[in-house]
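With one protein chain withheld, the remaining protein chains of the complex are depicted in position.
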Amino acid sequence: MRRRRLKGERLVTLLLLLPSVIAVGVFVYGFIGWTGYVSMSNWNQLLPDYTFVGLKNFFKLFAHPRFQIDLCNLAVFTALFLTGSLAIGFLLAVLLDRKVRGEGFFRTIYLYPMSLSFIVTGVVWRWLMNPGSPQMGSTGINLLLEKIGLGFLKSGWYTDPRVGIKAVAVAAIWQMSGYVMAMYLAGLRGIPEELREAARVDGASEWQVYRYVILPLLRPITLGAVIILGHISLKIYDLIVAMTGPGIGFSCDVPAYFMWETTFHANRFAQGAAIAIILLLMVSLLIVPYLIFSVRREAEV
Amino acid sequence: MWRRSYLVGLLAVVLLSWLGWGQAGHEYVVPATTTLKAIAQETLGDAAYAPAVMRATNAKSLADPTYLKIRTLDMEIPEGAKLWIPERAWAKAFMAFWDPNRPEDLFGGGKLVVGSWWTAGGEAEGLNALFEIYDEYYPDVQIVNATIAGGAGFVFRAVIKPRLIAGDPPDTFQLHAGLEVEGYSPETYLTPLDKLYEIEGWNKVLPKDLLDLLVYKGHYWGVPVNIHRANVLWYDKAIFDKYGITPPENWDEFFAICEKLKAEGVVPFVMGNAGGWEAAHLFETILISTLGAEGYKGLWTGETPWSSEGVTKALEIMKKILDYVNPDYAALSWDGAGEYLIAHKGAMMIMGDWTNGWFMAKGYEDYGWAPVPDTGGIFDALSDTFCLPKRAPNPINALGWLMVCGSKEGQIAFNTRKGSIPARTDLTAAEKAQFNPYLRSCMDDFARDAIVPSVIHGAAAIESWVTDFKDAVNLFLATKDVAGTQRALVEAAEAALKG
Partner (left out) sequence: MTVGRRRIPWQRALLYIVLVGFAAFYLMPVYVLVVTSLKSFAEVNLYRMWDLPHSFSLESFKKALIGGFGYTGLAHNFVNSFYVAIPATLASAFLGSLNGYVLSKWRFRGSNTLFTLLLFGMFIPYQSILIPLVQTLMKIGLYGTIPGLILAHTVYGIPITTLIFRNYYATVPKELVEAARIDGAGVLGVYTRIMLPVSMPGFAVVMIWQFTSIWNDFLFAVTIAQNPAVQPVTVALNNLAGSYIVEWNVQMAGSLMAALPTLLVYIFLGRYFMRGLLAGSLKG
C-alpha cells in the first residue's frame, strides 16, 4: 500500500533539510568549484590571476618529482595505516570479547589515543622515534629497546629515508586502532551467540567460525572503518607537520603538506588547488562507489 | 663622582618631562580664539599640518583630558585650549601617509595589530621591548600581539596571505627584507614607504647594500629592525683545544679537521634538518664560498649560470660534509644539533647568529666563531622588516610603529634582546657597548665586509624560487646526485627568472 505524502509534510521535510543543503552547497560545493576553477588558472603569485590554462597545472604536477614521491608515500602510508589499524583493532576486539576481567579498563586505554589531536601525537612520536646517535646515545624507542635487551631492533625510523613515512604510519595506527577496536567490539557484540553456537554445533573450529560466520557479518563495519580511515589517510597533514616535516628526500612528505607549502610559501595557488582537486578525486574513487553501493543496497532492503 | 650621576639624572628628568610620556612634541596653550590651520602655521610653519596637530592633540587627550578634543578640522579653537604640537618630522610623515578620505584617523586611539612569528625567547623579549617603547609614545593605542609560531613563518604565511587577499590585513606584519616581498604582491597589497625613509633619514644611516636589498620595483616596502648573519661557523672550544685545532679558513683545512675528529669518535660537524631549511642554509653558505660574493649574487640575477663549476664544486663539498655529519640530523632542529656542541660531543656547526643568543640562554660559553670556510670578508645577511599593508585598519598607528622600529632607540632595545645587530649603522661606541662581544664583532664585520643576501631567509630570491631551491637540496640529501641536483637548480632558476 503506497502511503500518500501530504503536500504539507513534503514541504516541512524540505525545509528541515534546507539549512544544511544551503550550508553545504556554499561551503563545500561552492568552494570546491572555486578550487577547481583556480586549479585551471594561472594564479601563481599573491595577486589572483584567473586566466584559464586548462589542465596544464595537472600535467606539471604529475611530472614534478616531489609530487611523484608524495603519491608513493601516500600509497604506502594508506596501505600500512589501513591494514595495521584494521588488523590490530580486530585483534583487540576479538580478545576483549572473551569476557576479560577489566575489559572497561583495557578498552579505555586502547580508545583514549583517539581523543588526542594529531599534533600532540606527532610531537610525542617525534621524540619516541628519534633514533639518537652513537655519540649522544640512543633515545626514544631505540633507547627503550636497548634497555630491554632488544637493541638489534633499533632503526633510524623517520630519519632513515628507506623507512620514512612508515614510521609515521605507526604513530597513526597507534592513534586510530582503538577506534577500529571499538567498532569491531560493538559489531561482535551484536552478533547473536546462537549463530556462533550453530556453527560450532555443525562442527566448525573456532577459526572457521570466525572466517565463515563472523567476518562476513562484520563486513559493513570493515567497510565503514576503511572509509573513515581512508579519508583521514588521504588528507593526512597535521601529523606530518608535528612529527617529521617532509623528511630527507621527502621520505615523509604527503600531498597535503606539499599543497600547503606550494600555496602559502611558493605562492603557487593554482598548483595548490590542483593538488587539492587530485586529492578530492582520489577520495572520490574510494568513497563514491561505496556510497552508491551501500545506499542502493539499503533501498533494496 | 656622585655629583656627575646626579647631574645626569637631573638631565634625564628634565628631558623626559620635556618629552612628556607620550608622543614627542610640546604643549601649546592657545592665546586667542583661532583656527587649527593658523596654529599649524604658527607652530610648525605650514598650515597644511593642521590634521597632524588635530591627531596629536586628540591622541593626547585620550590619556590626559585637560587637552582639547578636536572634533573637526575647521572647528574654532577657543582661547586657553591646550593642544599638543607634534614634532615636525612626525607631522610630515603623518601628512605624507594620511588618507584624507579617512577622517577617523584624526582621532587617535584604536588598535595596533602586529603580525609576526616571534613567539618565545629572545625574539619575544625583543618584540616586547618595541611594544614598550611604542606604548610610551602612543599610550592611547591598544597593542595586539597577533603572533603565530612556526619557524620562518611556516604557519604565519598561510594565515596572512588569505587575509591580504580578502582585504583584512593586520596593521603591520613581519616580512624578510629582500625579494620575499614579491610574494606579497606589494604594489597591490602594501603601501610604499619611500617618503618615510626620506623624512626619517633612513637612507643615510642604513648601509647601501641593505638599501639595495630593500628596494623592489623601485620602492621601499618595509622598515628593517635587525640584521642577522648566516655564514657563521660555530665551534666547541673544548674540543678544539683538546685536539689542538684552529678554526679552518678553507675547505681543505675543514675536511682535515673532520678526518681527525672522526677518528677520535667526535662528531666533526653537526646539523639539524627537522625544520626543512637548515640543510639549505648550509648549502647557501657553501655556494658563497665557491663563487665569491659577486658570483653568488649573480646566481640570483641570472648573471652566474647555475650550471657553472662553482655550483658543482659546492655540491661536491656538501656531499662530502654529509660523510661527517651526525646521523640523526633529520630528527633534530638546528638547536637540537647545537646540543652536541654543548655536550662536547660535536665540534662544528654552521648556522646563523641567532645561535649566539641560544648558546647564551643555555648558559654555554665555551664556543668560538669564525666565518664559514672561504667566506672571510663576506657577510651573508638577512633582515626582518615590518611593512604597512594598504588596507590596514589603523594606518596611522602602524606608521608610528614603523617609526619606532626604525629609530635608534627601538633598534637598540630590540636587538640587545634578540641577539642580532641593528640595521642602522650610526650607533655610538657607548651604544655599541650594550651588545655582547659576538654582536660587537658582527657590527664591525657588517660595516666593512661585502654584504650578500641570504636566499633561504627571503632576501635573494622570490619565495617560489626559495622553495624550489630548498626542495632540490632536500632531495640531494637522500640521492647525493650532484648532476641531477644541479639540473634541478638550473631549472628552478629558469622558472623563476623568466616569470
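Observations on the model:
When the chains are written out, they are named A and B in that same order, and each has its own residue count from 1.
The working rule: a contact is a pair of C-beta atoms (placed from the backbone, for glycine too) under 8 Å apart; a residue touches a chain by one contact, two chains touch by 3 or more.
Just so you know, these numbers come straight off a predicted model, no measurement behind them.
All shown chains touched by the missing chain in the whole complex, by label: A, B.
Set against the missing chain, the residues B:Trp117, B:Phe379, B:Trp401 or B:Tyr438 yield one that touches it, B:Trp117. Among the residues B:Tyr220, B:Phe254 or B:Trp358, only B:Trp358 touches the chain that is left out of the figure.
Contact with the chain not shown here comes from a single listed residue; of A:Leu61, A:Leu82, A:Val168 or A:Leu279, that residue is A:Leu279. For chain B, the residues in touch with the chain missing from this view are 113, 117-125, 127-128, 144-152, 155, 158-159, 161-163, 165-168, 170, 333-336, 339, 354, 358, 361. As for the chain not pictured, it touches chain A at residues 5, 8-10, 12-13, 16-17, 19-21, 23-24, 26-32, 34-35, 88, 92, 95-96, 98, 100, 104, 106-121, 123-125, 127-128, 130, 132, 136-140, 143-144, 147, 174, 178, 182-183, 185-187, 189-190, 193, 197, 220-221, 223-225, 227-228, 231, 234-235, 237-238, 256, 259-260, 263, 269, 272-273, 275-276, 279-280, 283-284, 287-288, 291-292, 294-296, 298-299.
We take it that only the chains that are shown with their structure count from here on.
On chain A, the positions that touch chain B within their shared complex are 44-48, 65-66, 126, 129-136, 156-159, 161, 244-251, 260-268. Chain B meets chain A in the complex at residues 154, 157-158, 161, 164-165, 182-185, 188-189, 265-267, 273-276, 326-332, 339-340, 343, 345-346, 463-464, 466-468, 471, 474-475, 477-479, 488, 499.
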